[in-house]
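Taking it in order: structure first as structure tokens, then the write-up.
With one protein chain held back, the other chains of the complex are shown just where they sit.
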Amino acid sequence: MIYRAAFPLLGVLATITLWEALSVLNAGSFVIAGPVDVALWLRANASLVGHASAATLSAAFWGFVWGNLAAGAIAILVIVLPRTERFISFAALVIFCLPIVATGPILRVLYGTGTGPQITLAALAVYYTTYLALVVGLRAVPTGWTDLVHLYGRGPLTILRVVRARACAPYLLAGLQIAAPAAVLGAMVGEFTGAERGLGVLTLRAMAGLDVVATWSIAVVAATVSILAYLGIGALSRLRGEGPPVLILSTGSPGARDPFLRRMVEAIGITLLLLLIWQVAMDAFGLSQFFAKRPGDVLTYLGDPVARNTLLGALWETLIWTVPGYAAGLVLGAGLAAALTLLPGTAGLIMPLAVMFRSVPIITTAPLLVLALGRGATGTITIVAIMIFFPSFVACLHGLAQTPGQVRDVFASYGASRLRLLVSAQIPAMLPAFFASARMAVPAALLAVTTTEWLATGRGIGALMALTSSTSDYNMLWSAVVAVALVAVAAYLLVERAERWILSSYAAEQLA
Amino acid sequence: MHNNDMATHDIIASGLSKSFGGASPVDALAPVDITFHAGQTTALVGPSGCGKSTLLRLIAGLETPTKGTVMIGDETPRDLAHRGGIGMAFQDASLLPWRSVHGNIALALQLARQPFDAAAIDDLIALVGLEGFADARPAALSGGMRQRAAIARCLVTSPELILLDEPFGAVDELTRARLGSELPPLWRARGTTAILVTHSIAEAVTLSDRVIVLSPRPASVIADIAVEGRTTADIENGMDAVSRTLAAAA
Partner (left out) sequence: MTSFTPLTRRHVLSTGAATLGLGALGISPAIAQTTDVALQLSWLHSVQFAGSYIAQERGFWRDEGLNVALNPGGPNAPVEPPVVAGRALVGISAADYASAAVAQGAPFKIIGVAMKKNPFAIASLPANAVRTPADLVGKRIGMAIANTPVLQALCTLNDVDINDIEIVPTQYDAAPLLNGQVDCLLCWATDLPVAMAMQGVESVTMLMADHGYSVHSQTYIATIDSIANRRSDVVGLLRGEVLGWAEYEADTDAATDLTLAMFPDAGLDPATQREQARRQIPLMFPDDASDPFGWFTQESVAANIETLALLGRDVSPDLWDRSLLEDVYA
């Protein structure tokens, strides 16, 4: 088994070697800097990077804390008052899908100076995945445990305190693992709203200054921090004896089996409630109508066919590349997971690579990948795919491992090949995990594509939002925000429908 | 531990029924009238899915009756539960995996708002034969050991009533036989009323003073058999009686 333990190390070494080779091959192209150059640069600029990291990481840390606390609070609310779940889940999804290009400037105006926007954006980047993990974890309690509490005449709050709070720990830790890199990214993007120091500031500086070595060095720092946080939380969960990391199989929206009409009516009701909250929040903060548009403004504005066509045109431009990227990322994740089960042991080799890929902040990777792969479909599709590939890969690996032992034994007794087992038993067993990750990938894909459009390709709705905020066309900006949020929710519901349809024939027990 | 070791009240189920589901309800329990005598151990047997577990859960106050009542003296099950008067052992032991054996037993005291009593817990652990495993997590125990821990937890609050829902269902035959002989004296000695749900006729007769046979769903009482003594002959007579009743019902 020693050779397996060495695989992660080999994976890291292979990655570094590959990276150095690529940088040597692309020398002079201003696209990639190798590990040697990066190490030298970091040594020469240790104090600068130290200060920047301190600024960004402290914002990321506080965002991580607040975001996860908020996630905990709403998850507990949902558990204690199940009736609130539909609204909260829906609102949480919508808020998570609000594009940073739009929320950043608004937060900056709200906070004035300081690190408020960085912390808030970091918090917004983490709360949703933690919320999903917590809801699943808090629910994942055998009825025997809750019966035990009821037996002594105690109520839901005691169950929450004594049973659920502790039972959800592995799920919480798994959620926090996903959240850590997101917090770093959120804090970096927050600096784009105006900051004096930080890794985001340095990234901008390095990119504008054509300083590829600096760009890569900062990306390496951010990625390293993310990986360390990922590994640290993983180690924490092993230390606590939680056993292997759990798979966050978030359940679909509650009531997904209700009649379509009823769900529609409910969706409309929830939408109206969100619109009301939007209006009231804007008024409560006394935000100027100049930039803080209300629902009515957007509705009036979209009455103009020219505006509507501009918006829909940009949205279409975005979607035609997001959808293939999304599909490619999911297929890649599932495919790689399946391939790895055919070659057992290689998971250790691939995992570090996959974690690294996922941890490099998209604001660095997007421009670099676009430069390397072109500004057309390939670049954008690749970035979206990379952003969502990792969660789907991890989920599918877990899913494949779920195949019951007896089923494996039956296949083995007939002398079936690994491939046969994979196709006939493991892939069907993987489907629920695959779909859970497909749903969670919807907001991630939109984040990836709008960020890429904003920072690199300058097309689609991401660029439209950046443009409208610089030309004070806040009507269009808010309309775009609404459009992106609607697309996110619609896509989520669509994936959920596909999930129910496919699972009903392959894994009916999951729908019980 | 609590003062009144001796249970004084019969448990009286009158017109008790339960159905599940909204639009097209399924009857889990037809209206039954049963009195469980104070200080006795009563076994409920019957075919799978006949509703014996439902009956037990109604007595525990874990379900609300569709019709009828359960009264213990002038108290409802929930009143009794509130003061830790009911102990229950579940089919799967239901130990919290992150607590040690000791911690799981202590949890019942905490939930029943009774003072923490380390010595009493240690005594119970010894009584169920788990000495040396007080600090072990459930994952490190065998199925039989887990059940013994669950029984200890069920007894720690000195309940007037204990409910055992197939407590040995997940245990192998040998262990089962041993637990069946070792455990009942623990509650018999205190005069605790006990109600046991089981699939096994042998277990029912061995452990109990009385066996109530239920019909297939929706359950109703088809026989009420007293087990007169503890001798092998008494038990064989009891098993014959129960088997005949079940065969007649089928």
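As written, the chain order gives the labels A and B, with residue 1 at the start of each chain.
By our rule, a residue touches a chain if its C-beta (ideal position, glycine included) is under 8 Å from a C-beta of that chain, and two chains touch if they have at least 3 such contacts.
All figures in this text were calculated on a predicted structure; none of them were measured in a lab.
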item: Contact set of the excluded chain (shown chains only); value: A
item: Residue of A:L455, A:V487 or A:L503 in touch with the missing chain, whole complex considered; value: A:L455
item: Among A:T115, A:T193, A:T382 or A:S479, residue touching the chain not depicted; value: A:T193
item: Omitted-chain contact residue, chosen from A:L57, A:I100 or A:V495; value: A:I100
item: Sites on chain A contacted by the missing partner chain, in the whole complex; value: 29-31, 48, 51-52, 55, 100-101, 104-106, 108-109, 112-113, 189, 191-197, 201-202, 204-212, 214, 287-291, 367, 371, 375, 454-459, 463, 466-467, 469-475
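We take it that only the chains that are shown with their structure count from here on.
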item: Whole-Å separation of chain centres (CA-atom averages), chain A against chain B; value: 48
item: Partner chain B, residues of chain A touching it in the complex; value: 142, 144-145, 147-154, 158, 162-163, 166-167, 169, 241
item: Contact footprint of chain A on chain B as seen in their complex; value: 57, 60-62, 78, 81-84, 86-88, 90-94, 96, 98, 107-108, 110-112, 137, 157
